[in-house]
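Only a single protein chain was left out; the remaining protein chains are all shown in position.
So, subunit A:
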């Protein structure tokens, strides 16, 4: 059974059709590259899976059960995590505070509950160690390097038992060494049985780490095939429209 099954998903904003009748499924422990030019509908599609937008038409099934989400918190409860393109970090907060943003740990009784700083520092430190990142939970994100900031954003997705991790251009603006680190992080997630959707413009990254590639153009899905049976040239053709569509 697929972890996630999208059926005939569409989304329009007024007269603009951002995503048009897209269906695909995700398996556990699979990395899927989602590619397409700017405005092809990748981000809109991912935002629907992440609970930021509601689809205008179509249904989503998570492990066989239909899900309807109104806000990002609900997607998280279903085990769907997202790493945003800008990483969505607050510079004025510590690494641990950013990891736990929106789901802070608290201790106490009933309504009298206070933030549990010690537990959050401890768990965040464990996650950074797991990611092999030299990131200190007590440091402000303001003072961190690009790689450390990535680690903070990715540590967020590991807080709960995620089933699906969506990554929006994680390798867009970082150094070569950091790209390798991020790709390793993706493999690390995959090995834990998590389905990863990697949105990227970078052909080498997708062909390096993904099992399957989905190409979108003008809101439609134009290809969905195994990496092994495709090539960068074919995908480029599909993105630009030189190749109309493949099965």
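Definition applied: a contact is a pair of C-beta atoms (placed from the backbone, for glycine too) under 8 Å apart; a residue touches a chain by one contact, two chains touch by 3 or more; residues count from 1.
Rule of thumb we're sticking to: contacts and distances are computed from a predicted model.
J.: Given the options "Fumarate reductase", "Putative tricarboxylic transport membrane protein", "NADH-quinone oxidoreductase subunit F" or "ABC transporter permease", which would UniProt use as the protein name of the unshown chain?
T.: Of "Fumarate reductase", "Putative tricarboxylic transport membrane protein", "NADH-quinone oxidoreductase subunit F" or "ABC transporter permease", the absent chain's UniProt record names it "ABC transporter permease".
J.: So one chain is hidden, and I want to know which residue out of A:39, A:58 or A:72 touches that hidden chain in the complete assembly.
T.: A:72
J.: Which listed residue (A:89, A:196, A:210 or A:235) would be found touching the missing chain in the intact complex?
T.: Once the missing chain is taken into account, the touching residue is A:89.
J.: Pick out which of A:138, A:187 or A:226 touches the chain that's been left out of the picture.
T.: Of these options, the touching residue for the absent chain is A:138.
J.: What is the set of subunit A residues that contact the non-displayed chain in the whole complex?
T.: Residues 52, 71-73, 76, 82, 84, 86-93, 97, 101-104, 106, 113-115, 125, 128-129, 132, 134-139, 143, 156 of subunit A touch the chain that is not shown.
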